[in-house]
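Of the protein chains in this complex, all but one are displayed in their positions.
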Amino acid sequence: MKKLIKGLREFKANYVSTHQELFEQLSQGQKPRVLFVTCSDSRVDPNLITQADLGELFVIRNAGNIIPPFGATKGGEGATIEYAVQALGIRQVIVCGHSHCGAMKGLMKLHSLRDEMPLVHDWLKYAEATRLLVKEHYTQYKGEELLEILTAENVLTQIENLRTYPVIRSKLYQGQLKIYAWIYNIEKGEVLAFDPETHAYVLPQSQLKSDDTDERRLKEEFLNGNNIKNNISEQETAVDPPQEFFYDVHQRFPITRLSKDQMDRIYRGSRRN
Amino acid sequence: MKKLIKGLREFKANYVSTHQELFEQLSQGQKPRVLFVTCSDSRVDPNLITQADLGELFVIRNAGNIIPPFGATKGGEGATIEYAVQALGIRQVIVCGHSHCGAMKGLMKLHSLRDEMPLVHDWLKYAEATRLLVKEHYTQYKGEELLEILTAENVLTQIENLRTYPVIRSKLYQGQLKIYAWIYNIEKGEVLAFDPETHAYVLPQSQLKSDDTDERRLKEEFLNGNNIKNNISEQETAVDPPQEFFYDVHQRFPITRLSKDQMDRIYRGSRRN
Amino acid sequence: MKKLIKGLREFKANYVSTHQELFEQLSQGQKPRVLFVTCSDSRVDPNLITQADLGELFVIRNAGNIIPPFGATKGGEGATIEYAVQALGIRQVIVCGHSHCGAMKGLMKLHSLRDEMPLVHDWLKYAEATRLLVKEHYTQYKGEELLEILTAENVLTQIENLRTYPVIRSKLYQGQLKIYAWIYNIEKGEVLAFDPETHAYVLPQSQLKSDDTDERRLKEEFLNGNNIKNNISEQETAVDPPQEFFYDVHQRFPITRLSKDQMDRIYRGSRRN
Partner (left out) sequence: MKKLIKGLREFKANYVSTHQELFEQLSQGQKPRVLFVTCSDSRVDPNLITQADLGELFVIRNAGNIIPPFGATKGGEGATIEYAVQALGIRQVIVCGHSHCGAMKGLMKLHSLRDEMPLVHDWLKYAEATRLLVKEHYTQYKGEELLEILTAENVLTQIENLRTYPVIRSKLYQGQLKIYAWIYNIEKGEVLAFDPETHAYVLPQSQLKSDDTDERRLKEEFLNGNNIKNNISEQETAVDPPQEFFYDVHQRFPITRLSKDQMDRIYRGSRRN
């Protein structure tokens, strides 16, 4: 605690004093462009890993970066999502899981938690879709590999849950919202983003090229008067890597449509590079 | 989004590469000492303002740094608190509000939210004790001042709620847990901590002196073999600013400072006479 | 049932006829000074053990004298507490447990209740803080002794829960409400009150002396024009046994003893420096 208080002093002395303009501006209000949903894990720091400034990320953090389906709880997740989209007009959501996630480990030994940590046990109910999906379709994996698959699939499960919120559904419907699936690898300090084209988590940078192509395609569609696309490409830079993701989200389910080989790549993705 | 992806690259290139040892160690697991509960507001960055390293802060973030009372919701707050205390053995909790809080502004015009943002409206129910208390006892304040009072009182209300969680009550019971009330001032980039001695939010540093005294006392108690205190003083530096705060908490049911003999009297009491 | 009907007749013939004035007055309305929360147990009769007249005690009774935290249920406890404080202006709450409590016995064998008595099982969740606290800190006790400890601690747990209700928090805030922890010993027909000074449940009478001192202090404060105290001491006799208890409660956030100037500092604090 002493260290934290020293930190408060250093922050003010070294950071605040050198960012007067920023703080002046922040006192006027916040205009974050991204809702960042991630785990409470102390090894994950959204602003640090994205090098985002104060004022850029609106953040939800809980054990397991879980988003209960609309109506399932009266907890803070739904209210904060509603506030982000409705009050702040945020149009991009990143759901970011991470390697070595304690919540995902808990999901692997759920029963043992019932008495030991009843609230955690009940909370993981909202990741049950992940547990069942992985149990039924990744029977051959164990230990570390299984944990990686759970973590990767859980981000997609939570995005499904996120899509049940009225404000999210309505904005998605008009193509005014984008949702990104990320995994943060703690030991490498590196993020992989879900790429629906390859059905794998890959380095976002690796997608930039294909996005240029994508950008061209969007431009053409625009010339062809595709207004929805038009709106999207106006709304933000057309090089958002997982651009295709959302069309893909609509097509993709059930994941079991993937070939065994494709499935493997989902988690191999997070071990490549 | 393009900016964030560039940030990911910079983070790996500039930060990860220069902190190899830290990342090596983090891959072994997390041992955070503090549970930091704060708002989702994009202008609040717990790690930045405390200059904490990766691995030091276990973080819960939602709109309004609200903690529903035990059993009130099935949301992530309770599960994450349970995980922090039970699984990670965290013994310090900081509940940190901040100036210009959108949730507290919402509390000032609650009715208008009922239809507009129903989830936010219902979520603010867990700050109703703050609203009523301020409405009944700070009738003379308006606007900015009222907002500051709401923010300051709400942190204390949420600490009341926090105390209803079994794991929290049990650890508080024997003085193995400390709870701190902080307010982060966005424009100044400065934190004030609730000081029960002066009943005001003050600069933590300003409390260090009295804590030195306190530190000495703890040392003496240690020499006198007061093991419980010993454990505490081992558990963390003895200069926790609102030190007295928690002693005071225990004074209510200060079983923690009791000798085994005194403890027995709690129930023997009902057999005496 | 026949006996009860005979009782109704006797009551009217012997009691009502001899208390005409009281019944005349009661028909005008109720002005109870105390909210008495106790168990449904047939061996506990609040009016009999306190020799209170009709009209003096507003009573909540359920299995285990349990008070779910604010928002945890939609049951009668919260509504009745709100009505007592808001509509009736009650300013004293007694939470009274008792020896040989069936609910506390249930807490000792919680799992066996899950199927057998599901509603009781779920209800005891609001005494989980008691169960965990006792399990972790009174490991050396068994049977009757353990039951006594559970009963004594549960009253304090329920007071923690009670404090989360908006109307309670608001009145406690300015010292306009007092909460007492009692244990009724069924075989002795005797009540013990929690005394924070000795950290034991003791005979209320044994505390009267120290209270006289306290009474004097209150008188002095009155002479010194401490109006808040004045209101309190008018509100009830100054010899409330666990008098210090509640002062102590306020010491945590003892806004009540603060001068207007001190009150202001609570929020000014966040503007100073």
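Things worth noting here:
Which chain is which? They are A, B and C, in the order written, and residues in each are numbered from 1.
Everything that follows uses one rule, which is that contacts are C-beta pairs under 8 Å (C-beta built on N, C-alpha and C of every residue); 3 or more make two chains touch, one makes a residue touch a chain.
This is a predicted model, so every value here is computed, not measured.
Taking the complete complex into account, residues 1-12, 15-16, 23-24, 26-27, 29-30, 32-34, 40-45, 47-52, 54-64, 66, 68, 72-84, 86-88, 92, 94, 100, 102-103, 106, 116-120, 122-124, 178, 180, 186-191, 204-205, 208, 236-237, 239-241 of subunit C touch the chain not shown.
Just so we're on the same page, only the chains that are shown with their structure count from here on.
If each chain is reduced to the centroid of its CA atoms, subunit A and subunit B end up 26 Å from each other.
Measuring from the averaged C-alpha position of subunit A to that of subunit C gives a distance of 47 Å. Annotation for subunit A: residues touching 2 or more other chains are 74.
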